[in-house]
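Quick one: the structure is below, questions incoming.
Note that one protein chain of the assembly has been removed; the remaining protein chains are unaltered in position.
Our next item is chain A:
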Amino acid sequence: MLVSSCFRLCFRRSGGVYSSRGRRAGWRTLTGQTCVNYANTTEQQLWRTATTKRLYHSDLYKNESVQRYLQQLMEEYRDLSKKLEHVYLSESDRKVLLKRQSELLPLANVFKDVEAALKDLEELLSLLHGSACVKDKDEQLTQLLKEEEAQMSQEILNLRKDLIKALVPIDPLDRSNVLLEVVSGRTTGGDICQQFTKEMFDMYQGFACYKNWDFEVYNYTPAEYGGLHHAAVRIAGENVYRHLKQEGGTHRVQRIPEVGLSSRMQRIHTGTMTVIVLPQPVEFDVSIDPKDLRIDTFRSRGPGGQSVNTTDSAVRIVHLPTGISAECQQTRSQLQNRDTAMRMLRVRLNQSMMGKETEQRHTARKQQVGTRSQSERIRTYNFSQDRVTDHRTGYTTRDIKEFMKGGEALDNLISDVLAHAEREALLEVVESSGSVKQPASGQSAD
């Protein structure tokens, strides 16, 4: 049912592709018309098996609501184009329509390509069967056609992937740099948490290196026994937020401690650490007028300077127009605290400026990935079983040592989680649009 509907779709929108492909048109005349009927009957069967195989790879493509959504969008695109051509519009309306059209344009282009490719394949298959029925006519030609067919199938497969990619809602923050924090869990696991936090920090440092990103440490508070309490870093580079946004959450570790009684008893301990990832958008970077800031510090009476020795290094910065503030007393240097507070203020201002829309989108994204939330455990690192499992996708990988280097193994896992999240995001969009426009699209499908 599904396949046939998608077929119909292809047939319907395939006008005018033939003529442009001169070479194959030539072949068609060469093989002649005799077998066309036969070809038509088997073609559908062959096509179907091929399709099911392909759909296995991009299962989203066959999803009914995704197809419906796709058609809706294409319908909208055609309407828009028509309106823009014919209907008289006010300047502002035209602008709105043009904006929407340009949003849909990439999708429409890929869609057109898919259609064209399908058309070509169909044609090719008919040729193939045509040549097959004229037996021992031309072995070489059949061979050529078969090769061509395989190539085309691959092309269609890739195009469909592109199509799905074009459908996935874009996160405008993807290109942002991030402020990443690693925080050791509370004392549940004791030293194990701090040790693990340090390893996680090293892992992200390795990942930044692997991705050729800048890694600037803002804060590094080591623990007594060689572990890490807390660290904050700024990671800058290409698409940093896109690759790291899925890392936010609680990470769990299970291992036998290296020292102490539990080590001797071979007892497995469980600990946690938390990763916080805040985007620092590049293009939204707010310019802050120093006049809008009130910086609160210790202020002595008298002339200050050498006549006073204060240890009060706390700094609080208030952005007066918005009332947003940040404070810091992490170090004993007032200037360091002021710089840190300023950076935090910047991130907070950015976030608030992003506006309600993003906020809604964020909550939407959180919901659609179901149970995931910042406070939830997202991944387990089981050292005693040499295994890492991501709980959102069930993705499991061995060789934890290699994984903690932050290279390819981590990249693979992140890609998997990302693909999962994007698929969920797409389904969310599809379903929310489907629930509104279902009756209309139902009609159009028939």
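The rule is simple: contacts are C-beta pairs under 8 Å (C-beta built on N, C-alpha and C of every residue); 3 or more make two chains touch, one makes a residue touch a chain; residues count from 1.
Note that in this section contacts and distances are computed from a predicted model.
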Among "Alkylglycerone-phosphate synthase", "TBC1 domain family member 15", "VPS9 domain-containing protein" or "peptide chain release factor N(5)-glutamine methyltransferase", the UniProt name of the subunit that does not appear here:
"peptide chain release factor N(5)-glutamine methyltransferase"
Could you tell me which of A:R338, A:R379 or A:R392 touches the chain that is not displayed?
A:R338
Going by the contact rule already stated, which one of A:Q329, A:S352 or A:T389 would touch the omitted chain in the full complex?
A:Q329
If I consider the whole complex, including the chain that's not displayed, which of A:Q205, A:S313, A:N350 or A:T380 touches that chain?
A:S313
Which listed residue (A:G305, A:G323 or A:G394) would be found touching the missing chain in the intact complex?
A:G305
Using the document's contact rule, name the residues of chain A that touch the chain not shown here.
184, 186-187, 194, 219, 221, 223-224, 229-230, 295, 297, 299, 302-313, 329-336, 338
